[in-house]
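What you see is the complex with one protein chain gone and the rest in place.
For reference, chains read A and B in written order, and residue numbers begin at 1 within each chain.
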Amino acid sequence: MPMLYMNDVVKSYRTDLVQTRALDHVSLEIEAGEFVSVSGPSGSGKTTFLNVTGLLDTFDEGTYQLDGVDVSRLGDLEQSRIRNQKIGFVFQGFNLIPDLDIFDNVDVPLRYRGLSSKERKRRIDEGLERVGLGGRKHHLPSQLSGGQQQRVAIARALAGEPKLILADEPTGNLDSATAYEIMELLETVNEAGTTILMVTHDPGCAAHAHRQVHLLDGRLIDVREEAVPTLNLSQLPRVDESATAATA
Amino acid sequence: MSIRMLPYYLRLATKSLLATPGLTLLTLVALGLGIAVPTASLSIRHVFGQDPFPEKSDRLFNVRLDNWETESEFFGPAGEPPKHITYQDMVRVRELTPEIPSTGIGAASIFLFPPDESLRPYQVLTRLCHSDFFSMFNAPFTYGDAWSEESDRNPDHVAVLSHEGNQKLFGGQDSVGKKIRLGEQEFEVVGVLAPWRPTPQIYDTVNNPYGTVREIFVPFEHVLDDALGLQRATSDDAFGSRPQGGTLRETYMAWELNWIQFWAELAPSELALYRQTVDDYSLAQKELGRFPRPLNNRVQPLMGWLEEQAIQRGAGPGTDALVIVSVLFLLVCCLNLTGLLLAKFLARSGILGIHRALGAPMRSIFMQRLVECVLVATAGGVLGAILAGGALRLLDQTAPDRFLRPGIFSLDSYSLVAALVLALGAGLLSGVYPAWRACRIAPAIQLKVQ
Partner (left out) sequence: MKHSIHIGPLLRSMMRNKTRVLLLTVEIAVTVAVALNCSAMILQQLEVLRRDTGIAENELIGVEVRPWAADYQDFQYRQRIAREDLAAIRAMPGVRNATIINTFPLQGGGSSSLAGPLGSPREEWIRTPVYSADPQVFDTLGLEIVEGRGFRETDIPTEPGPYIANVVVTRDFADALFPEGNAIGQSIDTGGGEEYPDVIVGIVGHMFTPYGGGPMETRITFFPRLPSSTQRSQYLVRAEPGAVDQVYASLTQTFVNVEPRRAVALRTMDEIKAGGYIQNNLMVDIYTVVVLLLLFVTALGIFGITAYSVTQRTKQIGTRRALGAPKQAILHYFLAESTLVSLIGLGLGLIGAYGLNVLLVNHAGAPKLDPVLVLVGSLSLWMLGLLATWAPAQRASRLSPALATRTV
């Protein structure tokens, strides 16, 4: 049974005037333990793809099973539980909560899981040690460098022992040396058995993945099947990524 | 689940409030004022509208007889009998109903001669009443007791001191048996009251509803003692002129001077008969040429009398308007709070989105935000209670003691409960919509500005 199974998933955004198909019959299977990268130009539907995959957004048609569970018909409570227990997120902007210190940031998903305080502390300490930040538990995110913040984010994603890590341009805001370290870290995590799905347009990052897929105009192109077409930026349709933002 | 998460939500709420100190301060000030104003006006209204004797207010009756002439209208609300009765009617009605506890209430000033002859005599306000007064109005005694009915009749030279009077005259010691000189006659102290602040002072709503308790109580009949130099200090109404010549008793027994508040304590079973007795008395007086108007007597329960008095003085409706205004004031503050919370939650939607992405269900976000609202509201309530306490204190100090006794306006338990209830109500009411909007923020993987 695949970790992730998507079949003919369609997602459209409608405004009064136009309908934009952000995901156009996307089908994808990812086995447990795989490290897959998704790349594509700005506006190709990467963000929508990641939102749908991470149960952050709904889709209109098709099937999506995560770890054998059909998630399309689940209510908010169940979806939240799956996000909390099965998925770990790593964001481009790190997205640590600025009011909370490092310890509390890693604590957030564990709190929603309802773990005992002893268990939470153990996991947080362990997670922070693992990313080499054991000594900075009570620093605020703003007191850390970008690379350190991303490590915290990874620690937060791992603390819940998820089956799938969704990473969105995890190195987008980092210099190349730090980016390399972060990719190494993700590889280590993957080697320990966690499936990783990473959205990136950085070929260097994508190279760390076992498999690369491409998105173009909302359609998925698996490199196992086709060659990557060359892109002409000027011809790209203007699918507005901020459309998701507007609904937020 | 929610209860277990409560400490965490409180922590998140605290962090969130501290993250925007300016806005939090703004919210607190607005809400604090929003709570303070209605709290203060509710306690002002409470002072003016409370039932001073909930345990027996249904058994205390104010008695009025319409002895007024036909040629002129009584100076007061149309259709109402005079607010006071005459001495002669008080005496006769008491004679007709010897089994019924009843008391006349009069106020008079009298000279008190301090034991130390070098000190100048000074005028004290004295309460004229009958022995039943103390039991009827649950006056609490620290020392001694009320005088006897026999002392009423004689009248004996006995006096009951209020707590304040005893403090002033005897430094608070047990003064029972000691003498005081009133109008150059010796009176023996038979009882000393504990601190007693019936609010309003129901037995004297006409002259002194919210002022201080009189220092000295003496048997009513002393009013007939010419040599004592008692001077009536009540509002009064009269028609005709004062009968000339004769003793003071003869004068009072013929004078149409309404100046006495008269109260009776009646069990429900006694009420009808008592009313009948009073009316029969009026009819009998008609035979003698008095009571020229149609029968218009009142045996009115305490609360009804109070309401009528309050309306007459304007205190009741005045405070009603204040309460209406205060409620609207709180509404404005709630709208403010809603607007500010909404702005804040939406401005922090990125953080909420992360919580959602990390597995917080909608209901959890909703509860978190509501906890934040309640936390702000509680802090606002505390601030409001403090502000209300300050305002009431200020009001208390500005108001002349002669009309409003010191300490009449204060932050009592009633006001505190009011503040708390208002604060929580305001917090929940204002918070529900912003919290609902907050929980509908989509889970997000981007901290978005704009």
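Please note the rule applied: a residue touches a chain if its C-beta (ideal position, glycine included) is under 8 Å from a C-beta of that chain, and two chains touch if they have at least 3 such contacts.
Fair warning: this is a prediction, and the values are worked out from it, not measured in the lab.
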As a test of the contact rule: which chains in view would the missing one touch? B
Residue of B:Ser109, B:Thr277 or B:Ser410 in touch with the missing chain, whole complex considered: B:Ser109
From B:Leu18, B:Leu295 or B:Leu335, residue that would touch the chain that is not displayed: B:Leu335
On chain B, the omitted chain is touched by residues 23, 26-27, 29-30, 33-34, 37, 41, 44, 71-72, 75, 109, 111, 120-123, 183-184, 229, 231, 235, 241, 244, 313-315, 317-318, 320-322, 324-326, 328-329, 331-333, 335-336, 338-340, 342-344, 346-347, 391, 395, 398-400, 402-404, 433, 437, 447, 449-450
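Please note the rule applied: only the chains that are shown with their structure count from here on.
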Find the geometric centre of each of chain A and chain B from their Cα atoms only, then give the gap between the two centres in Å, rounded to an integer. 67
Using the touch definition up top, name the residues of chain B that touch chain A in the complex. 1, 4-5, 8, 15-16, 18-19, 349-351, 353-364, 441-448, 450
Going by the contact rule set out above, which residues of chain A touch chain B in the complex? 50-51, 54-57, 76-77, 80-81, 83-85, 89, 91-93, 95, 97-100, 108-109, 111-114, 156, 160, 166, 168, 244-245, 247-248
